[in-house]
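Have a look at this one before I ask anything.
All protein chains of the complex are present and in place, except for one that has been dropped.
Up next, subunit A:
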């Protein structure tokens, strides 16, 4: 496996090998699927749209609907205005969504299509909406595209009427429906009125009923997005994913926001609960205290198995940052912490964590790739890898257990239904990590060292 990867790390300035990120539009598509009655639309050639739908479907094992402008060579030269106009008419005619959320690809961005103009010219059925965002694939990553699409919804729809609605606006970050459900459960337990944008729960984890529904029950409604402008305040979960949309809402509707890391692990979940607590000013319900205490109990009980175990953590910036914080809380050493998404905030925040927990010899790198991570591991291995499916080849090549967390996970089932955020999510994450480490001990130890009780 991966036999051609040399141990010696050479400097690369042009060749990307085995990337740890993908391009903007798929993030925009995922964000748009978290809006109720929304059909994501890819303004480019149709290959992108097919690839992105496929990517999401493989991760969620659920349908991911989206349409395309289906550029031909002619449109690529003369502009895609006619394609978009035709597409909008056909989409409302045939599929009847409440809203079409347009994103772009490197094709329409390179030719400089003016989406704002096209949408103004398009015939939009009364009571329906078309919004857009620009998502050039040659800038940032799918995380950037996700943030851009959420900002796009706000720019087009959110309004401040001056009448506050008493709600908290929540940007959940690039997470699974299972995580969004967990965030909502916590907020409901605490009695917080909120609007979450986007919300893919009930869309990308919808049930088998025997009837296919193109627009399932879930998703943030257009009315809720409009009313976001009247929220008391906003919570941006995941600095590198959610701060841009929160900023957009503040700029447009003067809704103040607070940025927090994704609530993964103890301290980050504590910070989330504290922020909610400041918002509602009620006592934190015992149910959450109990969960927190259970989590700490588990962490203490099992600490001999996690203490000073080394990990390589890879994936999307906010998720990786969250997992890094949690493994440090577990007494582990996050030896390699990498994301494919560019941006110095990541390096800064992870370095702060290294310093806070006083771990030595750990490496952080943004805009990195799996090839580089593999080379580091070849030179100095780790006890466990934590990240998405593509890490499995490295894990197999170097005989390291892989804990699947993040995007994309396209070779296992169930994961997207269950959280890694909140105290409950942390329990799940610690179970996954401990099981990986302890299974390995069971497999590798001598027969006479094989333990029944652990």
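We adopt the following convention: a contact is a pair of C-beta atoms (placed from the backbone, for glycine too) under 8 Å apart; a residue touches a chain by one contact, two chains touch by 3 or more; residues count from 1.
Definition applied: contacts and distances are computed from a predicted model.
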Among "Nitrogenase protein alpha chain", "3-methyl-2-oxobutanoate dehydrogenase (2-methylpropanoyl-transferring)", "Enoyl-CoA hydratase" or "Quaternary amine transport ATP-binding protein", UniProt's protein name for the complex chain that is not shown is "Nitrogenase protein alpha chain"
Going by the touch rule given at the top, which residues of subunit A touch the chain that is not shown? 1-4, 6, 10, 12-19, 21-23, 25-26, 41, 44-48, 50-55, 57-58, 61-76, 83-84, 86-91, 93-95, 105-107, 110-111, 136-139, 141, 206, 208-214, 340, 371, 390, 393
